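Below you'll find the structure, written out as structure tokens, and then a few comments.
One protein chain omitted, others in place.
Showing chain A:
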């Protein structure tokens, strides 16, 4: 009886660890081991197949001497910055407007959130046609009578990256809205009432009280949207396929083509490591601050 009890209590203690162990093992092997392996490859002269000779930073030097990589990095910053600011801003605005006790809010919420349910492939393909000057917006406006109107960003190497931003923002701002809306619902009404009694105007209440109180929601939105920005591979693939020329290349499309289509596995691995560093630069401070807060709490 006693022995059985101690066994079951010991089992109860071990059970969480046993349950978690397989998934932990899978994550260690499929994520961290391969990150390590990619790191190793980036220091070798691998081209068509992996080879294990150590050539130091040669592949990184080659990577940074490739103009396409510079385009890709610049595009990532342009895209991420605009995508984050616009998605967050539009999402917040929509959330605040939806929060005004309007009619059929549920329906509108679904409508705005719906693009998130589409894959980036669908979004990209649809916007490719919408923004094609001979098929989409430009043609419609021209046929309506405004013949001088042009909207041909998608054909212009200098502007094409902004078309990716448009499609990305269209897809993701509804998602930001949903998170902000949840945050708004969590704010105690009495705070707002108190401010109103004090005579604060509505814009002031939002600027000084509500938006600062949405800080946790804001952080979640930014972190989640950063992930989306960095892995926006399929959006670019469907919308512009990296073109025109290589004007909309992103680090992820660069990495894929170097590794799998251009016989430059070492360069591809080096670019993957550069991407990892970028993500780490964002995520590690975030994790650090989160964990510190939790420990303090």
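The criterion applied here is as follows: contacts are C-beta pairs under 8 Å (C-beta built on N, C-alpha and C of every residue); 3 or more make two chains touch, one makes a residue touch a chain; residues count from 1.
Quick note on the criterion: contacts and distances are computed from a predicted model.
The subunit not displayed here is recorded in UniProt as "Probable sugar-binding periplasmic protein", chosen from "3-methyl-2-oxobutanoate dehydrogenase subunit beta", "Amidohydrolase-related domain-containing protein", "Probable sugar-binding periplasmic protein" or "Aspartyl/glutamyl-tRNA(Asn/Gln) amidotransferase subunit B".
Interface note for the absent chain: among A:75, A:123 or A:240, the touching residue is A:240. Considering the whole complex, the residue from A:14, A:227, A:260 or A:288 that touches the absent chain is A:260.
In the full complex, chain A makes contact with the omitted chain through residues 47-49, 62, 65-68, 128, 132-135, 152, 154-155, 157, 240-241, 243-247, 257, 260-264.
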